[in-house]
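All protein chains of the complex are present and in place, except for one that has been dropped.
== chain A ==
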Amino acid sequence: MTRRISFLIFSSVAVLAIFAFVWLWNRYPNASLPEKVYKVGILVRGSGYEVAVDSYKRKMTELGYREGENISYDIRFVSAREELPRAVEEFLAEGTDLIHTYSTPATQAAYEITKTMPVPTPVVFGSVGDPLIAGVVRDFQHPGTNVTGVTSLSTELTARRLELLYEMNPSAKRIAMPHTAPENGDIAATRSVEIAEETARRLGMKLILLPVRAKEDNAAVAQRIMRQDADGMIVGGDSLVWGDIDMYIAQAIREKIPFAAFDLNQVQKGALLGFGPDIAISGEQSAVITHQILRGRSPAEIPVEVPRKLLLVINQATARAIGIVFPDAFLQKADVVIE
């Protein structure tokens, strides 16, 4: 009898305990469900973006996305424009959750393919000269599409680069500007030319435009930039020209022409100076936007960001090579001085 009572007590409590456990499990489900493994496709066209990609991945890790555990990256460096759509389609075929792009053509390719999907895959750009002109967003504050990101201001900053050449040497009047030929349809490049022309007019400079139609034209165009014809050189937000920037840098040094380029990478390669975004910071900004999207926000509602940091970079070695001495005031404004 006693053993029966003990068994009854124990059985009753055990049944109640199981019931309690099941009820609690259903009533208060565990918030930490198994983590999803995200797939991010990174599409880069042009050079100098490795720093940005590294910075992007580093920031993503900081935000809790551990490569190999809950996130994987498929990074493609593509030079030919016509290869961009195929890369995007391959991303989508692999079930990519988000596409991260660098350069206007890469972003446009991603947008054109994803916008037709029933549920468009989000696209976050880390460097686009002017997303409005590129047609990938409708508004900076409310993009309204499946695309958002960090603009590089490469188009707008064309004016600033021209101003820097003027500040450095007000007597410089003739400025060479290689650019993608308008018929190629690079809107950012075309807009850069417009801004450069406006600024040149304002500063009393003369712009020498050198159209580039294809990649193989760069060599010839570069060769045509001579000291006797130009007091300086600038580039706009132009991925075709940037793709062979080394040629233009080499030519500028050879001809002792001050060359105002875009970013730290180009100045490191030998351009006299550069003014553009700190793309490492831009990469971090892109990562934050990616995080917000993966957490459920719609790209259409995430404002396009301007780069949080702009860098004025100067190359003293190039200055010495071409016989330039930077004024002190100019040196004080520099964020990075390459010796």
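Rule of thumb we're sticking to: contacts are C-beta pairs under 8 Å (C-beta built on N, C-alpha and C of every residue); 3 or more make two chains touch, one makes a residue touch a chain; residues count from 1.
Methods note: contacts and distances are computed from a predicted model.
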Hidden subunit of the complex - UniProt protein name among "Spore maturation protein A", "TAT-variant-translocated molybdopterin oxidoreductase", "histidine kinase" or "Biopolymer transport protein ExbD": "histidine kinase"
Sole residue of A:V124, A:M247 or A:V288 that reaches the chain not shown, by the stated touch rule: A:V288
Full-complex contact with the absent chain, from A:L157, A:V212, A:M247 or A:A319: A:L157
Hidden partner chain, touching residue among A:R66, A:R202 or A:R224: A:R202
Which of A:V51, A:A181, A:L312 or A:V336 contacts the chain that the document leaves out: A:L312
Chain A residues touching the omitted chain (full complex): 1-3, 5-6, 9-10, 13-14, 16-17, 20-21, 23-24, 27-28, 31, 63, 130, 132, 139-141, 151, 153, 156-157, 159-160, 163, 167, 199, 202, 277, 288, 291-292, 295, 297, 303-310, 312, 333
